[in-house]
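The other protein chains are all here in position, but one chain of the complex has been omitted.
And now, chain A:
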Amino acid sequence: MAGLILRQIAKTFGETRVLRGISLDIADGEFVSLVGPSGCGKSTLLRIIAGLEAQSSGEVLIGGEDVTGVRASDRNLSMVFQSYALYPHLTVGENIAVPLRMRQLTAAQRLPVIGSLMPGARARGREIAGAVSEAARTLDIDGLLERKPGQLSGGQRQRVALGRALVREPAAFLLDEPLSNLDAKLRVHTRAEIAELHRQLRATFVYVTHDQVEAMTMSDRIAVMMGGEILQCAAPGVVYDDPEDLRVAEFIGSPKINLLPADVGDGGRLSVMGHPLDLAVPSGARGVRIGLRPEALVVADAGAPLVGRVVHFENLGSDLFAQVAVPGLEDRVVLRASPRMRSSLRLDATVALSFDPAAALVFDGAGKRLRDLRRPAANRHREAVL
């Protein structure tokens, strides 16, 4: 087990800059997710860590050692691929044994037929068989060891791919969207299993996904990537509650965060839809938008800043999401309510929505988070705590 350090990793394919100087410290035993929309460079970054792709500049350190120029096979990392990439001609047991056979047997011992006659090969073979059956038992696939990958279901193949990765003790596990080929139910189940596996192994995991739910539920930290950069790398709660960047706020969270354009008045005081708020930004800020999570909105009496008509419902059982069309706003505002509110939130009903200014996330015109918020001029002596 070891930590990973990335320093100023950049990658260009021809003219395209895929990664623009990525730096990231991953502690020993940490579970870090690289999450972002497709094309953001997250898989390329993982492949650079793995050594399957060479970076254009920057360095990768595994356990404190610079591995630039070290072949993938010599980096002592395990990887699970999106397509599972099981060897189709080998049985499940043989698939799982491959990393051990390649690393623990000499070239002579690996030879077909006569290899098993080489000195020491028998004992090693027994060790490997033991490790394989232990890995298979951990993943509950010990009944499948004699089958070929072609005879397995998607979920079983995914387990075999995991087994092949964890049969030895690598410096870190790299997982490239391992759940995206599974059906929804199995994905939720396997998600929990991988998180448990991580706790059990206390190993370093780097997990690439485009699914923010996977990232949120499994990781110690999430690195949100977009356009070849890490926008923010923090614990899931922090990324959700306290995003640094508008794009992070938009990407994380489902349904999406509500964005309301805000006007900057005298002394930097913000107002939304003509309603002055108890919030002020440093003067000079332009194009300010405030972000509100669906749960930050509450149904209020008339006179609240947002008044609109309920146009669509999504009842998830535990939660109720109502889409409210507010005149003057392009996007619908999404409100999360408890199912008890159902009676008051009928379709076409007019609702007034208000929010606590402290829960509002304020972004400037460039999408950067504005943290230097104050109460408006009237009570300037008290600074808003966010």
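Convention: a contact is a pair of C-beta atoms (placed from the backbone, for glycine too) under 8 Å apart; a residue touches a chain by one contact, two chains touch by 3 or more; residues count from 1.
Everything that follows uses one rule, which is that contacts and distances are computed from a predicted model.
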Undisplayed chain, where the name is taken from the UniProt record, one of "Nitrite reductase large subunit", "Sugar ABC transporter, permease protein", "Cellulase (Glycosyl hydrolase family 5)" or "Cell division protein FtsX": "Sugar ABC transporter, permease protein"
Chain not shown: contacting residue from A:S56, A:S133, A:N181 or A:S354: A:N181
Contact partner of the left-out chain, one of A:M1, A:L52 or A:L329: A:L52
From A:L86, A:L179 or A:V362, residue that would touch the chain that is not displayed: A:L86
Chain A residues touching the omitted chain (full complex): 47, 50-52, 71-74, 77-79, 81-90, 98-99, 102-103, 148-150, 154, 157, 164, 181
